[in-house]
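Worksheet: one structure, shown below.
Left out: one protein chain. Kept in place: all the others.
In this document, chain identifiers A, B and C correspond to the written order of the chains, with residue numbering beginning at 1 in each.
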Amino acid sequence: MIDFGYGLTPSSTLKIENVANPAFEELRQREPDVAKCIACGSCTASCSAGVFTEMSLRRVILSLQRGREKETLPMLQHCMLCGKCLLVCPRGINTRHLILSIGKVYKMEEDR
Amino acid sequence: MIYQGKQRIWSEYQKEIPTDHWFYVRSCIRQSFFPASEKTFLEILRDRLGKDVYETPHHTTCGGIAYHSEAIPQETVMTIIARQFALMTEAGYENYVCSCITSFGLYSEVIEDWREFPELLAKIRENLWKATRREFKIPTYLAHASDLIYKFRNQIAEQAKFRLVNKATGEPLRVVEHIGCHYSKMFPSKGVGGAEYPYVLAGMVESWGGEVIDYPERRHCCGFGFRQYLVKANRGYSVSNTHKKFESMEPFKPDMIITNCPGCPYFLDRWQYVIAEQTGKTYGENGYGIPVFTYEEVAGLVLGYNPWDLGLQTHQVAVEPLLDKMGIPYKPEDKYKGPRGELLQRPDFPMNIKCC
Amino acid sequence: MGKIYDRLAQDYRIKEGLKACISCGTCTAICPAAEFYRYNPKKIVSIVQSRDDDAIIELLKGDQIWYCGECLSCVTRCPRKNAPGLVVMALRALSIELGYFAESEKGRQQLPLMHAMQRNVLNYGYCVYPETFAYEKHPEYGTVGKWVKDNQKAVYERLGAHLGQIGPGALRKIPQESLDELKAIFDVTGATRWMEIVEEKSQEKAREMGLTMEEYEAQAFNQTSRCHLNDED
Partner (left out) sequence: MSQNVVVIGGGPAGIEASRRLRDLGYTPILIEKTPVLGGHLARWDRLFPEGIEARTVLDPMVADLDGIKYFTETEVSSINRLKDTWVVKLSNGLSAQVRAILLTTGFDLFKAEKKEEYGYGIYERVITNADLEDWFKSGAAPQFDAVNVIGFVHCVGSRDEKAGNRQCSKVCCVTAVKQACEIKEKFPDATVYCFYMDLRMFGRKYEDLYLKAQKDYGIRFVRGRVSEVSEDNDGHLFVKAEDTLFGKPLKIKMDLLVLMAGMAPAADNHQLARMVNIQTGEDGFYLPQSIIGSPCTSSREGIFFAGAATGPKTLPETLSEAASAALAIDRYLKTPQKK
């Protein structure tokens, strides 16, 4: 093989050819309200951890839906479970409970 | 795929193309990498079709590649273009035909800008006068050289010695057409067939017996990206975009690729070589690549030109599998000969992509 | 609002290319650069539209604006008749004018690019010309490309080009009086000034980086840090 000094780069495109996402389905079974998120960002705006870190619950939920959990799950480790997002969510999602459920479904305890 | 749906769109984008009297300007890239293509274009128009196509030795680059890599400001490129138009005006022509898609897109854009901002046009006239004491008229008609081949495609078909047909099976060849972004993406109405389903090459292919393949990434850029190729550090962008196109067209098993823009055939050809040498992957049959051609080369093959007069020996991806399919006779021993029939030492074989 | 924005708004490409963006993402969806670089044209337009000078200066000094390939595929798709590609071109021009280009790795590529392009245009009248297209800088030219280079005169003659000859034809020698006109155009329209800015700012930057000009230029042409493409951290 020749080294040209440059080469092929992976694509950033979210390619959804096989739409199955069993982990998110499991989360939806356990926490049906997760589907109610409208990505308004109220949670991110009020997030205590978000002030100091890149934590954004809105982005976490979206990335789980798209099957790209690796990109955002580490964010959740910044969450202090203060529950401010629960107070501001216009769709009344129990965000605190949701975060705990995400931890269980995506086996986050082991990483901590 | 519903073919009539495309026909409906094609019928909506039929630009007016005058039949004769053209002021001709060349392309930096086509001259450097496909000089025989421009020669073939002029021969077809002048000698076979009897058209008046005028070229002055004083014309230069339009500056497009320099402009699109930010090596010169917009005002500079506009003034260079104004100088080209001045040469046309002085030669007594009104129809302007260029051999390059970057130029064609830029001319279209500049003329549009001048129309929208008359003070800008005045500024450019002043610049040109200061720098060269020249004055110019804006061309009445602007065409890309492929528009003319498109216009005369049926006359070329009438004189054809070979067709884009597999001689062994009688089936039409499966042809990928690649338009080049600046042909009509900015101004769909300036291109034959518009921006989404351009017909300029498809029309040639159909007229010469082939079948056009519409694959998912057909509209995607070849990956040139100006600075993204010109600077070595950026070439990952360029090869990755070409790779994306080849991955997308592969399941359609194309026999060949026909291109509009001077740069695209170079990238579609050479990046196949790079992909093969880096990853081992080839996209044609039996370890070959998919041969890539300029539209002039395809016109030349159809008209029975000697493949080595067309410059097909300077392609990295071997063209012989296609010549064989079309039943075009050629002498392998002549491939690497010089102007006086002297044998030049032949190129090395690449490792992973088959060559003849 | 901002002074930098006002200056940017003078550029005809902003007048032409930025009406009002609704952040719908049709541009990013098909952008060749967005797919392989950490790049999103929609975000660039959104920043320019905000007229926030600090944010615009950050763009002018950063790598992002140099990722675009100027294919202008975005122009076809925008439902508001914007042209994100033209907006990027205006940003690049201002980055050069203000000397900010030298602050980013991708911006520093201006030096080798302008050397190659301006010299080709002024010395030969072409943007690309065989005499200056070096195989060492273009290994992808391939084994056939090497063969063309090794037999340049014979191959071009065989293919009917008039490399370096007088009169019309492919790769002909363009008469000196025409090249003189190009030089005059460069002087009148700012291309010469651009070269001066780029030389001067690049020299400053090279000193700051502790590099000779040759090293600086070679580094800009050849090297890329692991922060631009998608796969890199």
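The rule is short, and it goes like this: a residue touches a chain if its C-beta (ideal position, glycine included) is under 8 Å from a C-beta of that chain, and two chains touch if they have at least 3 such contacts.
What you see is a predicted model; the values in this text were computed from it and never measured.
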(request) Using the contact definition given at the top, list the shown chains touched by the missing chain. (result) A, B, C
(message) Touching the hidden chain in the complete assembly: which of C:Ile30, C:Val45 or C:Leu72 does that?
(response) C:Ile30
(message) Touch as defined at the start, partner being the missing chain; which of A:Leu62, A:Val88 or A:Met108 qualifies?
(response) A:Leu62
(request) Have a look at B:Glu94, B:Glu112 or B:Glu217 and name the one touching the chain we're not showing. (result) B:Glu217
(message) Which parts of subunit C face the unshown chain closely enough to count as touching?
(response) 22-31, 34-35, 40, 42-43, 76-81
(request) Against the chain that's been left off, what residues of subunit B make contact? List them. (result) 1-2, 4-6, 8-9, 194-197, 214-219, 251-252
(request) Touching the hidden chain in the full complex, which residues of subunit A are there? Just list them. (result) 12-17, 19, 28, 32-33, 35-39, 58-59, 62-63, 65-66, 68, 91
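Criterion: only the chains that are shown with their structure count from here on.
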(request) Identify the chain pair with more contacting C-beta pairs: B-C or A-B. (result) B-C
(message) For subunit A versus subunit C, what separation do you get between their C-alpha means, in angstrom?
(response) 38
(message) Using Cα averages as centroids, what's the distance between subunit B and subunit C in whole Å?
(response) 22
(message) Just the number, please: Cα centre separation of subunit A and subunit B in whole Å.
(response) 47
(message) Counting only residues that touch at least two other chains, what does the list for subunit C look like?
(response) 35-36, 140, 222, 224, 229
(request) Give me the residues of subunit B that touch two or more other chains. (result) 232-237, 239-240, 244, 274
(message) Quick check: in the complex, which residue numbers of subunit C touch subunit A?
(response) 34-36, 38, 139-140, 222, 224, 229-231
(message) Help me check something: in the complex, which residues belonging to subunit A touch subunit B?
(response) 1-2, 4-9, 11
(message) Going by the contact rule set out above, which residues of subunit C touch subunit B in the complex?
(response) 11-13, 15-16, 30, 32-33, 35-37, 66-73, 75-76, 83, 89, 92-93, 96, 106, 109-110, 112-114, 116-118, 120-121, 125-130, 133, 137, 140-148, 150-151, 154-161, 166-172, 174-175, 177-179, 181-182, 184-191, 194, 220-224, 229
